[in-house]
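Only one protein chain is missing; all other protein chains are in place.
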Amino acid sequence: MSLSTTNNKQLIEQYVRIRAYTESLCAPLNTEDYIPQPVHFASPPKWHLAHTSWFFEELFLKIYSQHYQEFDAHFSFLFNSYYNALGNRIMRENRGSITRPTVEHVYAYRKYVDQHMIDYLSNEVCNPEIQDILLLGLNHEQQHQELLLTDLKHTFGHNPIFPVYKENGALTESKNKHQNFVDIQEGIYTIGHDGTGFSYDNEHGQHQVFLHEYSIANFLVDNGSYMEFIEDKGYETASLWHDEGWTFVQKEGIQAPLYWTQLDGVWKQYTLGGLIDVSKESILSHISFYEAWAFAEWKGMRLATEFEWEVAADSLDWGQRWEWTNSAYLPYPGFKKAGGAIGEYNGKFMINQMVLRGGSAATSPDHGRATYRNFFHPHYRWQYTGIRLAK
Amino acid sequence: MSLSTTNNKQLIEQYVRIRAYTESLCAPLNTEDYIPQPVHFASPPKWHLAHTSWFFEELFLKIYSQHYQEFDAHFSFLFNSYYNALGNRIMRENRGSITRPTVEHVYAYRKYVDQHMIDYLSNEVCNPEIQDILLLGLNHEQQHQELLLTDLKHTFGHNPIFPVYKENGALTESKNKHQNFVDIQEGIYTIGHDGTGFSYDNEHGQHQVFLHEYSIANFLVDNGSYMEFIEDKGYETASLWHDEGWTFVQKEGIQAPLYWTQLDGVWKQYTLGGLIDVSKESILSHISFYEAWAFAEWKGMRLATEFEWEVAADSLDWGQRWEWTNSAYLPYPGFKKAGGAIGEYNGKFMINQMVLRGGSAATSPDHGRATYRNFFHPHYRWQYTGIRLAK
Amino acid sequence: MSLSTTNNKQLIEQYVRIRAYTESLCAPLNTEDYIPQPVHFASPPKWHLAHTSWFFEELFLKIYSQHYQEFDAHFSFLFNSYYNALGNRIMRENRGSITRPTVEHVYAYRKYVDQHMIDYLSNEVCNPEIQDILLLGLNHEQQHQELLLTDLKHTFGHNPIFPVYKENGALTESKNKHQNFVDIQEGIYTIGHDGTGFSYDNEHGQHQVFLHEYSIANFLVDNGSYMEFIEDKGYETASLWHDEGWTFVQKEGIQAPLYWTQLDGVWKQYTLGGLIDVSKESILSHISFYEAWAFAEWKGMRLATEFEWEVAADSLDWGQRWEWTNSAYLPYPGFKKAGGAIGEYNGKFMINQMVLRGGSAATSPDHGRATYRNFFHPHYRWQYTGIRLAK
Partner (left out) sequence: MSLSTTNNKQLIEQYVRIRAYTESLCAPLNTEDYIPQPVHFASPPKWHLAHTSWFFEELFLKIYSQHYQEFDAHFSFLFNSYYNALGNRIMRENRGSITRPTVEHVYAYRKYVDQHMIDYLSNEVCNPEIQDILLLGLNHEQQHQELLLTDLKHTFGHNPIFPVYKENGALTESKNKHQNFVDIQEGIYTIGHDGTGFSYDNEHGQHQVFLHEYSIANFLVDNGSYMEFIEDKGYETASLWHDEGWTFVQKEGIQAPLYWTQLDGVWKQYTLGGLIDVSKESILSHISFYEAWAFAEWKGMRLATEFEWEVAADSLDWGQRWEWTNSAYLPYPGFKKAGGAIGEYNGKFMINQMVLRGGSAATSPDHGRATYRNFFHPHYRWQYTGIRLAK
């Protein structure tokens, strides 16, 4: 069930639970681990902790809570992510050099914000607008929970000593329960969120689409199938690739999923549980859209569109990987950006990105839903991304 | 009318006419003008002349014409564009340094290929497959005719003495005949080419789409309206832009359409007819997708999707500019790449590009049609691109 | 007095003192501060702590101490800097993402190495070769002490909240004691180290040079003089600059020394003691060679060569800034690289770098001498660099 409520007590319970979950993810970390930003598209754990709190301070407390005193005047600048409407922010690629405020101070910040949020929710009536921004903040926090894990994996996975985040914490070991294809008939279908419970603006605007008949796999590509693709020289066969995908794998020297490495002829993969053997039966992870598409070409099939995915969702087993679709991330009919900072949440990214559907083993509990539209540039591989075939 | 025929005499006539038209475009050139490649995405006139001939030699004569002797063994390598299936090719960005073969030798190549093509067409029965590849070659040549002009404009437009290609050859002076919006009702519509006459593979696969009600302008944005956008600080207002668009204009220092420059407070534009005043009534040209989208935001409207465009096409006046749509360039249902080199024509570019519809003042006669899907990366500005609003 | 001795007790005393000094420099740090590498040419404090210990483990204990067990098999790889002879090493630009081993573990490493070094020095006779490598290790440690401060300053100085490393720890407040020029007569002079006490291989090979008459300032350029250069549009006057210097300041947008910023018309500078006013009487710091050279041009003077500097050294007051000379870093006559890893210490950097003489307020006690040849690329500004004029 997605987050949603109309009752302050429930709101407080959700708020406390989700905020605590973020901190629980950090429990295995040393202070050192909170700092680095290994690549420009990832962020340090400290930053995730602070930025999610900044969201509640900047977009909730400063607006709705009378007499609220900001925790630290610098934080507005330091922990803004990409909201131009809210003034200057630190360049995205410099987040890993900000050692002060300390981790301890950031936890104090969280505590301070939490106390004021709980005070507010305990004492004030929340109208729907206020509830909406609160739920947005909590969903935002859940998104950063997943990013915190994937970004940390990037840092650890590029450390030559391969640190273990958590024993048995691999997140990559799930297997398929089914092996069949689901057939969907031609017709007019409804797409988008129905307005019950929380959803992002990019899911809004329920509308009709016409779909031709298609079949969609009720399983995700597993590591064994992908090894066959590698062995069949998939990475060396230009005709399987987009022109840009071919350039990408050639230039970057990519010959396997991210985190895979071959030692003495055996495929190993770095996971948050450490370096382990790649299991053939486990579901493939950490591939770019380009690789997903090339694999489908090699199989003589294709990726589903996001609409085909959503229509079939009830018949599918999903939630282990973010599944690349062959749909570009574009607005639904009638999409309208909100004004101000909230309007920057999704709309301004609707170019050059592909939609992913489903959710992954790293996605926070209760965060996914069938209408959810995730999106990334086609060359990114550090999320738990996978492949579902269609034909 | 698009190119299409079933009769060899007509084929020869078309072939001769289209090939001659390419050369007529080069009539105003000096030998020097045939050489430079100003940027990696453009090509020299000499290369266009040779590459279009290479197409007929490599994909027609070598395959269908018995005993054909290739003109020069080096040309297969030198004038391949991007067909991986046909072996190595010169790096795209090095085309401007290839002074030999000479221009004269390239014209001899054209003559040689033409002679063999005409001989073939005069003496052989062309089955539909052979006709198809011939028509593809002629349409390919027409595409390069337009590129020849836009690439040349890039070279001349960045020369500080602003050479004149042809007196009165501006190609930017057309004006709108209408100022109204066309309303289209909700419903299921058919998209794609019906198979009568020539079309590219990316138009194939007629299929149904469901469209909600919309209105689409029967005019293109003119220079005067765009000047208002500039004066209203459109280029300095982050909220109007995609995140990547904002980065693009900031980083490149873009503050006006390509080829515009302000001298003593007056907007001038470089055209193939030389440097002229920007006329407010003339239709805007040479803007990126990002600028088109930001302009629409500023107007409180949006760009049409390619489906909305195609459905309304019969009611619209079009063909002055390539019109950016808000559709990503993706395959139609059932799209299947052909095998071999021909399969590389369109399919492998279906990522990170946006669809443009219509055609421009530089598009060759008889080359456009309502189902035509042109595509470019969203930051490109050197084509005759324009904006049609929808709401 | 430079480090040097022939007596094990003194060696132990020196070893203990210098190793302890490194750790004392880290006393004001939080765990977080040990991690980031703000730019590729700087390194994290943790890395400096480990790498200097690695030097003793790899180049001393593993070679001379029988039965020595290495502390951790990974460290040889993780904390090698640039010694190709000693196998693979982590890419220089990735040092800031290595959160494990922890800071605590690195301190344990230091302790372990120290214990074994002291055991060795307490029980073994050190022949001259062994003494030499020990002294090299201690001088190496002192070099990293200075880098630890300058690298940390880079991290803190680019943090928008400008953390204070140590109250009153600015290191930039020294003033000139003299204002005169020293005249040196034409003649043959001896250059290079005489072999008494420690020196680096790049100082070896005493040799003669012939110098023409010259005058050299017995003071360094102060902030006030440099402000005049700025106000006189020094940064906008192409004729004062090397061609590459001009490109550098234009491209990087440089208009003042590193760490200077103008707030409300007042020049401020970030120091390790926090953000303070720029004092006109204090000695200028943090300028590139290009700026030093342009300033001298503007003054109608020049920078001294490293030979002119060394010959005059006894008559000069020096040791507040690393002084850019107009000498390229090249070998002395008869210079010969040692074999193996030690040979990589200096010789392989003798291209595209300029010599700096003197020493700075951040240089460790007893580390400088008149024959010392420091060297950096001409665009670097993060060391405590200054300007001495000659004519």
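A, B and C are the chain letters, set down in written order, and residue numbers restart from 1 in every chain.
The rule we apply is simple: a contact is a pair of C-beta atoms (placed from the backbone, for glycine too) under 8 Å apart; a residue touches a chain by one contact, two chains touch by 3 or more.
Keep in mind that this is a model prediction, so the values were computed, not measured.
Asks: Which shown chains does the chain we cannot see touch?
Replies: Even though it is not drawn, that chain still touches B, C.
Asks: Which one, C:7, C:185 or C:208, makes contact with the chain that was left out?
Replies: Among C:7, C:185 or C:208, only C:208 touches the chain that is not shown.
Asks: Have a look at C:118, C:230, C:313 or C:328 and name the one touching the chain we're not showing.
Replies: C:328
Asks: For the chain left out of this view, which of B:43, B:155, B:327 or B:346 touches it?
Replies: Counting the whole complex, the residue in contact with the absent chain is B:155.
Asks: Contacts of chain C with the missing chain: which residues?
Replies: Here the touching residues of chain C are 82, 84-85, 188, 207-210, 212, 214, 238-239, 241-246, 289-290, 293, 302, 326-328, 330-331, 333-334, 343-344, 348-352, 354, 378.
Asks: Which chain B residues would touch the chain omitted from the figure, given the whole complex?
Replies: Touching the chain left out of view, chain B contributes residues 30-36, 38, 46, 74, 77-78, 90, 94, 96-103, 155-156, 158-161, 163.
Everything below uses one rule, namely that only the chains that are shown with their structure count from here on.
Asks: Any idea how many Å lie between the Cα centroids of chain A and chain B?
Replies: 37
Asks: I'd like the Å distance between the centres of chain A and chain C, where a centre is the mean of that chain's Cα atoms.
Replies: Computed from C-alpha means, the inter-chain centre distance equals 44 Å.
Asks: Please tell me the distance, in whole Å, between the geometric centres of chain B and chain C computed from their C-alpha atoms.
Replies: Between these chains, centre-to-centre, one finds 58 Å.
Asks: Where in chain B do residues touch two or more other chains at once?
Replies: In chain B, no residue touches at least two other chains, as defined above.
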